[in-house]
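Heads up, one of the protein chains got dropped from this complex, but the rest are sitting where they should.
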Amino acid sequence: MPSNTSRRAARRVIAATEIVLAALGAAIACSRDAPPPSSAELAAMSWNQIVAKAKGTTVTWRMWRGDPSINSYVDSWVAPRLKARYGITVNAVDAQGPEILNQLAIEKQAQRGAGSTDLVWINGETFYNLRKSGLLFGPWAGRLPNARFVDSSSAIIAHDFEQDPAGYESPWGTVQFALIYDTVRTPSPPRTVAELNGWIRAHPGRFTYDQSFTGVTFLNVLMYALNGGVQQFQGGFNEKKYAEGSGRVWDWLTALRPTLWRRGEAYPGGVAELHRLFANGEVDFSMSNNQNDVVTKVRQGILPTTARPLLLRDGTIANTHYLGIAANARNPAGAMVTADFLLSPEAQLQKLKPDVWADGTVLSMERLPAEWAARFRALAADIHSLPHDSLTKYARPEVAPQYHERLQSDWRKRIRANVR
Amino acid sequence: MDARQGGAATRVSSRSASRSASRSASKRASKSGITTRAKTLRYAALFALFASAVVPLALLLLWSVSGRWFYPSLLPHSLSVDGWRALAQSGQRLGVALRDSLVLAALDGVAGCAIAFPLGRSIARLRGHARYVAAAAVFAPIAVPPIAFGIGVQYFLLSIGLGSTTLGVLLAHLVPTVGYLALYFMGVFTVLDTGIEEEARTLGATALQVLLSVTIPILRRQIVEAVAIGFLISWSQYALTLTIGGGSVHTLPLEVFAYMRDGQGSFAAAAALLMIVPPVLLLLAAQHASAPLARRAVTHADVVPL
Partner (left out) sequence: MNSFEQVAHRGQRSRPGAGIYRWETIRGLAAALLVAAPVLLGVAYSVAGAVGLTGVGATGFALDRTRRVLSERVVWDSIAFTLWYSAAATALATAAAIATATMFRRGERADRVAHRLAIAPLPVPYVVAAAVGLLILGQSGFISRALYALGLSASPADMPALVYDSHGVGLILTLAWKEFPFLALVAFSLLATRAAALEEAARTLGANAWQAFVRITLPLLWRGLLPAVTAVFIFVVGSYEASALLGPSNPIAFPVLTLERYDALDLSQRADAYILGLIGMIIALIAIVLHEWTRARAERLRG
């Protein structure tokens, strides 16, 4: 009989272990929660009080982490300075627009008090969706001391895809869409959308565009150019105008399909893949949302040294990227101090340097103190970058974010799936 | 007819030359031809295996130290150690990813083994239909596509505050791990001779004593093996970390994929090589273990496509 008793005891031990281990997760799960400070609470504070509140905190910053130049700027230049000057630890985590939206929306639905995110790097439709779903903290952007230097007279900075940021996001940098070509392979590249069409027909299999963000911007550029400019799409989303405008884009692409790379049956997944195809001579053009991408990508050894950016004279899209704060942020004070530092002339100048990131500044040369303005102007132009005046000349603003969303989903349905 | 000849060739090639020497000259000539052909085939296969094992890894190594490297160059235009330097810099994402991957995988191995051990034991005692039902249930976490599972439980984990946390990712990794290891221990306990446990009990040992001083020591190797399998399951996990971790939890597979997606070849290659190191060490350790153990490991682990 002792064997039976001990067997039962052993069983009990094992059963208990099972229960304990299974319950462990749930137990830890229910052990944390702290209410985040409200926006009213912060609004009542002076900037110095906010800085004091931010001291010793960690800011979790969701951002695209796919570029070593950007990562290096954030990790090796921004982070140590924030730590030294404000006692703030930056925790940059990888997430692009849709992922940020998923994360914050689910956190809100699950009604978590404090969320996993403080600062977010966003613009366009991400801002639109976050704002619409009440997932952003604010208004706060106007409170930043460095906001006084922002070039608010620029339409491209003052409006994010036609939306008024209304203090719910603070501008961080500006970029402009450009094609990328190789001066050796294509000494006289096409300069307009019409010329591009002719070039593609004359060089079958040598052009394509990617399936993700940059490719959609290219579709947008086409839509403007094929419909007589950006003007008619301005003033909010219009289904009829979209149907007409996008119809011309689909016709243009369908007519060119057999002369595209892989006869238009396959498209690179993202712009990095397009860069790879371009650098290895599989196609003769790449493209980027940032005209200065060529500078950093040549330095990283991703693009050949003979690569140059190219602005289509029909106009190319320029936009601004912003920083937002999550509505359920644990540390909005720290996020504000971080955003302010990123807006400082010092941080903006560093970001603009061709050997750092080459991201356009959102500051106004007129509003900056003379010594800083001089330093911005003195920044030697890289041979791979475009002159500022032609950038401005061909810059076109973004239109309502729904155009972007619809172009993406309809391209997938009609062009990619090859449905007529 | 052809089949018979081929079979004969195989047989002859494995036998001593003296026997074929006694045969007629013409036959010998044709057969040695076939033998040579079989031998050539064998060496060709050996070469293919060599190429398949060595070439990809050699290319990966070269890639990890390459700077610019464009078509049609067979060798990089320039060398660069940026990929590896990113690893060495403390606080950089690759170093952090390496640390987090190691911690996650180790915890997953140990916790997975601890949970699956009693569960597998209980399931192993089942007989008849109940056994089949249980086996099917245990198969569920192994078979479910990680993307589908990750999307399904993301909301739940976020709602209990575990979304985007390392603990949440660990729990998610534990799901397939416990599935595999429960199946593994189910096998182990089905084969285990319970006689010695019973004997110990008859001699007056308590159940705990039996567990600690009889069962666990007997199964020491299997337990170590289970921890290793659990480690590898977590180590190579991509989709669950992506969906549950929501970008906050960084592991090496995520880094390799992100670098690939973003066109950072040498970084991707360095991270990829790093990913191979622990599994290689574990595989070598397994090969140095005794032959019967290795064989048993294989027969039990044949549902774990690492």
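The letters A and B name the chains in turn, as written, and every chain counts its residues from 1.
The rule is simple: contacts are C-beta pairs under 8 Å (C-beta built on N, C-alpha and C of every residue); 3 or more make two chains touch, one makes a residue touch a chain.
Keep in mind that this is a model prediction, so the values were computed, not measured.
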| item | value |
| --- | --- |
| Of A:T58, A:Q109 or A:T305, the one touching the omitted chain in the full complex | A:Q109 |
| Hidden-chain contact residue, picked from the options B:L87, B:L104, B:L162 or B:V178 | B:V178 |
| Hidden partner chain, residues of chain A it touches | 11, 15, 18, 22, 97-99, 101-102, 105-106, 109, 125, 129, 205, 211, 262, 265-269, 276-277, 280-282, 404-406, 408-409, 413, 416-419 |
| Residue numbers in chain B that touch the chain omitted from display | 3-4, 6-8, 10-11, 14, 41-42, 45-46, 49-50, 52-57, 59-60, 63, 70-74, 116, 118-120, 122-127, 130-149, 151-153, 155-156, 175, 178-179, 182-183, 186-187, 190-191, 194, 198, 232, 235-236, 238-239, 253, 256-257, 260-261, 265, 268-269, 272, 275-276, 278-280, 282-283, 295, 298-300, 302-306 |
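Here, only the chains that are shown with their structure count from here on.
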| item | value |
| --- | --- |
| List of chain A residues in touch with chain B within their complex | 2-3, 6-15, 17-18, 21-22, 25-26, 28-30, 32-33, 60, 62, 65-68, 71, 75, 93-95, 99, 102-103, 106-107, 109-112, 116, 269-270, 272-273, 275-276, 279-282, 300-302, 304 |
| Chain A-touching residues of chain B, taken from the complex the two chains share | 66-72, 78, 80, 82, 86, 91-93, 111, 114-115, 118-119, 121-122, 154-155, 158-165, 167, 171, 198, 201-202, 204-208, 210-211, 246-248, 250, 254, 258, 261-267 |
